[in-house]
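Provided herewith is a single structure, encoded as structure tokens, for subsequent inquiry.
Omission of a single protein chain aside, the complex is shown with its protein chains in their original locations.
Each chain carries a letter (A and B) given by its place in the written order, and its residues are counted from 1.
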Amino acid sequence: MSTSQGLRDWLLSEEPTSRRQAKYASWYKGWLTLRSNTLAMLGLFVLTFLILCAIFAPFLATHDPFAQDLGNRLLAPGEGGHLFGTDSLGRDIYSRLLYGARISIYIVLLVVMVAPLVGLIVGTVSGYAGGWIDIVLMRITDIFLAFPRLILALAFVAALGAGIENAVLAISLTAWPPYARIARAETLTIRNSDYIHAIKLQGAGPFRIVTKHIWPLCISSLVIRVTLDMAGIILTAAGLGFLGLGAQPPSPEWGAMISDGRQYILDYWWVATIPGIAIFAISLAFNLLGDGMRDVLDPKEDNS
Amino acid sequence: MKTSFVAAAVASLLAVGIAAPGAAQTPPNMLVIANRIDDIKTFDPAESFEFAGADVSRNVYQKLVNFDPLDLDAGYQPQLAESWEISDDGMTITFTLAEGHTFASGNPVTAKDAEFSLRRAVQLNKTPSFILTQFGFTPENVEQTIVAPDDKTLVLTLDKPYAVSFVLNCLTATIGGVVDMETVMANAVDGDMGNAWLRTNTAGSGPYKVVDWKPSESVLMDLNPNYGGETPAMERVIVQHIQESATQRLQLERGDIDVARNLSPVDVAGLSDVDSVKIVDELRGRLMYFSANQKNEMLSDPKVIEALKYAADYEGMSNSFLKGQYTVHQAFLPRTFLGALGETPFSYDMDAAKAALADSGYPDCGPIQISVRDAQERMDIAQSLQNTWGQLGCDIELIVGTGAQTLDRYRAREHDIYLGAWGPDYPDPNTNAGTFAFNPDNSDEAGATGLLAWRNAWAIPEMSEKTLAAVVENDTETRAEMYRELQREHQQTSPFGLMFQQIEQNGMQSSVENFVAGGATTAVSYWVITK
Partner (left out) sequence: MADQNVNQTGGRLGPPVPIWVRKSLATVATVAATILGLLFVTFMIGRVMPIDPVLAVIGERATQAQYDQTFIELGLDQPLLVQFWIYVTDVLQGDFGTSIRTGQEVTTDIARVFPATLELATLGTLIGVLLGVPLGVIAAVRQGSWIDQLARFVGLIGYSMPIFWLGLVGLLIFYGILGWVAGPGRLGIFYQGIVEPITGMILIDSALRGEWAVFRNAFSHIILPASLLGYYSLAYISRMTRSFMLEQLGSEYVTTARVKGLSEWQVVWGHAFRNIRIQLVTVIALAYANLLEGSVLTEIIFAWPGLGQYITTSLLANDMNSVLGGTIVIGTIFVGINIFSDLLYRFFDPRSK
């Protein structure tokens, strides 16, 4: 009790004694603001729940998500010990949903590792170097921005072949340009600051300046954008799955599950509806959290 | 105050929605059909080779001989030709043309038109041209081999004495459609013999003519005012492209359409208690099969193939997701074809499958990729095979792609297992025998990409001889027996696992009579329909 009280005081101290304390303190204050935002906490709660579901899928699942039982297909929720019923091949929808959460989270994580990084590199190099490098890189960014996003993703998947990894690559390829824009804008404001001039005088090369000094300053605006984009990533991935270009059968990807169930929607509504609700829940959770985080990290509304 | 505005806007939107017309009924002289027609690329009979295209073509173009929709079992009947004679050496067929047939343009149908149409099909050399060129017609020799000495007579000279039924059956295919020479040539550009114009226009003597075609949307057909036969009851036929089975079902229930042609088993079941709607079953010629590439060492072990054939849950599939729409069929000729074989030597038997695998050189099986296109029923079948073959210890991966993608690999002989469907090109047993059981040169250089046996690298010099022998046998019963024998051998030795034959379940308003989709042999016939 007393130690946690001490920790709290240390974090909320008006006069931080070290740089680290100041950093932790600002994070903690952000967390406090976030915690007071009910909707954001709801989002966080749902996300945590889904992530736990994904992690503990093998323990929570009541059936093998791939085991077919043609004799017991299209059972209604609750029938025959299947919480959410069974699909057209007699597979347990509840268990498939749990394993599907793994795929969604896996996709989001991969995209989040690739797209912002590409955007960061392109944007900072473009902003820092200026001149023709800037023109060329921004022209390329514009080209990708002018592309219909889903169609570009479709084209890439069609070219690379259907599958989760390729879907991730395709989504990343369509997602990076806005990050590049943000990173470039940040770089432009930082580039001529005294701080960077001082570092330059100390003899730091451009590579070192970009990676050690500009990147860290771009991170916070990127993080907000990424959190807000996560729902979009999930929806795009589900859209690809729905079109048969994402995860391949028998993988329980949620978009593919909707696609499988759509032909049964009139008589067996749950086959397509339940995975739809799952997609909705996870993207709403990301949106709620992202919205809350924006309030914390960037009080003024995003006008881009 | 602003909230009331929002509420008012929402309410007005909903109100307009409610006011929209609900259930409709189609006019009595108009037939409205929902179907998947996005495969139509052209209406030119010399080029058209798709299912939906054949449905149009059959109602627009007449042929020398044709099937009577109300008696398909009777086989080909006179149509534009009233009679024909075969020379003693069996190599010349002389047709005498009937009176009273007229093109939509008003021009009478003559032997010259028939000569032009058949020569044109050979000379254009489009994909379906093999149906004619297999009789020895070439662009160079058609002037001598396809000849109309006068307006009433057409003489075909073949390179071998084929079974007459074989030749005439081929002439009932879409490519045998007779076009209006005068109209077509008036629209020819750059020596294309009217190919570009006939893509989107029709010039036939059949009961209907195409008035409007919007690709992947709709085809509109009206009566041919000069049609020589009895005037059909349906004066206008509209085929609308509706992809989803559930949508077709809803439209049928609401009376928006007369016929729904792509109902899934679930939707057929859902319609069973709707009184105003009936379901008409019809056995079609389409077969569903898997085949193993013989370039794959493991899959060229006959015992492995035997194991795979035993480890397919034929009944389970046909009683669940294929229910009512595919029946178990394990020979390469569809039922109702001459020489069709009803025997099903393989049933789902894991013990037999495991025993066969244990006898093979690969008792532990191994990795197998199944190439399958992204169509629902095929994906379901593929997943079922993945499940049951997986129980044998095989490591199955599905490679899903669009039709073009999977086909590409198949033709390049790069697949392990291909899960495919095959529909007959013309209503003669040779159409399937000539592809499932014919591969005279298995080398890569041969490039016989049209032959399924070649695509699976299955070298069968002896069986190919037998297939060739069957097409020149003129005694029908002997010919049928030759095909049955061929299929029995094929069932046991081939890398093809034939599984199912299609039953088309068409949903329609109960007042619709005489809707015949065309059986295993031909396409739909609108002119006999009443409602």
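The rule we apply is simple: a contact is a pair of C-beta atoms (placed from the backbone, for glycine too) under 8 Å apart; a residue touches a chain by one contact, two chains touch by 3 or more.
Keep in mind that this is a model prediction, so the values were computed, not measured.
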| item | value |
| --- | --- |
| Contacts of the hidden chain among displayed chains | A, B |
| Residue among A:103, A:138 or A:233 that touches the chain left out of view | A:138 |
| Identified contact with the non-displayed chain, of B:238, B:304 or B:437 | B:238 |
| Touching residue (missing chain; options B:199, B:278, B:335 or B:466) | B:199 |
| Interface with the unshown chain - residue positions in chain B | 2-3, 5-6, 9-10, 13-14, 16-24, 26-27, 30, 32, 38, 41-42, 49-50, 125-130, 199-200, 211-212, 214-218, 220, 238, 240-244, 246-247, 250-251, 254, 256-257, 401-405, 407-408, 411, 425, 447-450 |
| Chain not shown, touching residues in chain A | 39, 134-135, 138-140, 142-151, 154-156, 158-159, 161, 181, 231-232, 235, 238-239, 242-243, 255, 258, 262, 265-266, 269, 272-273, 276, 279-280, 283-284, 286-288, 291, 301-303 |
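By our rule, only the chains that are shown with their structure count from here on.
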| item | value |
| --- | --- |
| CA centroid of chain A to CA centroid of chain B, Å | 46 |
| Partner chain A, residues of chain B touching it in the complex | 244-246, 249-250, 264, 266-267, 269-270, 313, 316-317, 319-321, 374, 376, 379-380, 382-384, 386-387, 398-402 |
| Touching residues on chain A, where the partner in the complex is chain B | 66-68, 70-71, 73-74, 88-90, 158, 161-162, 244, 248-250, 260, 262-268 |
